[in-house]
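Showing chain A:
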Amino acid sequence: MPDVTTTAASQPTESMISLQDLSKIFPGQPKPAVDSIDMEIPAGEIVILVGPSGCGKTTTMRLINRLIEPTSGRIILEGEDVTKVNPDQLRRRIGYVIQQVGLFPHHTISDNIATVPRMLGWDEKRIRSRVDELLAMVGLDPGTYRDRYPKNLSGGQRQRAGVARALSADPPVMLMDEPFGAIDPITRDRLQNEFLRLQQTIRKTIVFVTHDIDEAIKMGDRIAILREGSKIAQYDTPERILAAPADDFVADFIGAGASLKRLGLTRVRDIELIPWPTAGVDATRTEVLEALRGSDKGAVLILDDQRRPVRWVGGREIQRSDRPLAEIGLPSDAVVQPHATLADALNEMLKSRFGCVAVVDGSGAYMGSVEFGTVSSVIQELRRDARERSRAEADELHAAGAVNA
Partner candidate 1 sequence: MTILDYLAAQGGRLLGLTIEHAILVLVSVTISTIIGVTLGVLTYRTERPRRTALAITGIFLTIPSFALFGLLVAPLGLGATPAVIALVMYGLLPIVRNTITGLRSVDPAIVESAQGMGMGRYRRLLRIELPLAWPIILTGVRVAAVIIVGIAAVAAVVNGPGLGKDIFRALARVGTPTAVPQAVSAVLGIIAIAILIDFFFMIVARLTTSRGIRA
Partner candidate 2 sequence: MALSGQPVADADLNPGALVAGGTDLFRGRRASAMGYLGLPIVLAAVCGILFLWLGTQDLGSIERRSLNFERISTAFVEHMALAFVSTIFVIAIAVPLGVLLTRPAARPIVPPVIAVANIGQAVPSIGVLVILALIWTIGFWPAIVALVAYSILPVLRNTMVGLQQVDQPTIEAARGMGMTKRAVLQKIELPLAVPVILAGVRTALVINVGTATLATFVNAGGLGDIIQGGLVSNRQTVVLAGSVLTAALALFIDHIGGIAETRLSPKGL
């Protein structure tokens, strides 16, 4: 809860979980698995722990619900020191999703989801309505799936049930350990999108472990890149990590395609669209040629009476054929909406037969176009931006150092 007496010096976002100097040394191992990590996890955000295998990211996550007991340090949850509280009570306040899901095979889906509410002593009526609500929320029809056993569900459905089970008692915090790791790529993409949409409404504080930087960029509000011993190499928003990797380790980890990855963060609505010449389907040849002549483009976009893109028609095709405009040229099959990312736009571009994407509004009416040149100049800009920012930061650090000296 915001404390009115705290000064402006406190953090801008209230932190839900705070790890303070937290360490874990497994008996018989020379190096700590987690070496005094300090971390603030803001309320309502998805924080990704990502790093190479063996870096201690899963151990760090399991320290939070104390499936692994820390050797030293403190865990603060909602302002309360939970390092020493009863771990079972603690875990009932924290949702937990793992890659293997771990549904109880001898319980029905609804009994699985009801596990924590039953431990918390909810009445059966409330549990039943909560189970149905959650099943619907994760996209499983309650009537169909309520009484099924886990073995009768596909991998993707099991993971949905696992998410529903973690959400059952409406915990403020969820821990997710590679939740989509064992699922085929197409289903994974769909589950990720659905989960992001779900998170828009539930606004949980989520700690999410993955080894996949692309998943981290897609899912994270913030990403903590960890190196061996769970040392934080960089903890920042995906944009800033891609734009300004803190060091070589981070740069190596996010790989050479960092700028390209940022295309997944930039929306079509954030860039300037290129106007292509347009003409209605009923336009005369002369009108089309007129429009073409008035621009530097090689083709005209033919729109239907609702201003929806129909075909790309080049000057040569107009002169060669006298068939209707809607039947010549190439179909304008690459269409995106403004909230699509540049990565989506680029994807559409590569799939389409005419290398240009039409941007349409909600009703499908043409707004402008994205060309490869646009995408490429955005990449250039992102790179320049990144360079400048890191230079500015270096200067700032330098200045601060000078003052201290």
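Here is how the candidates were picked: all candidates are chains of the complex that A comes from, given by their letters.
In this text, a residue touches a chain if its C-beta (ideal position, glycine included) is under 8 Å from a C-beta of that chain, and two chains touch if they have at least 3 such contacts; residues count from 1.
Predicted, not measured: the structure shown is a model, and the values here were computed from it.
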item: Touch-positive candidate for chain A in this complex, from 1 or 2; value: 2
item: Candidate 2 partner contacts - residues on chain A that touch it in the complex; value: 65, 67, 87-94, 96, 98-108, 115-116, 119, 149-151, 162, 165-166, 175
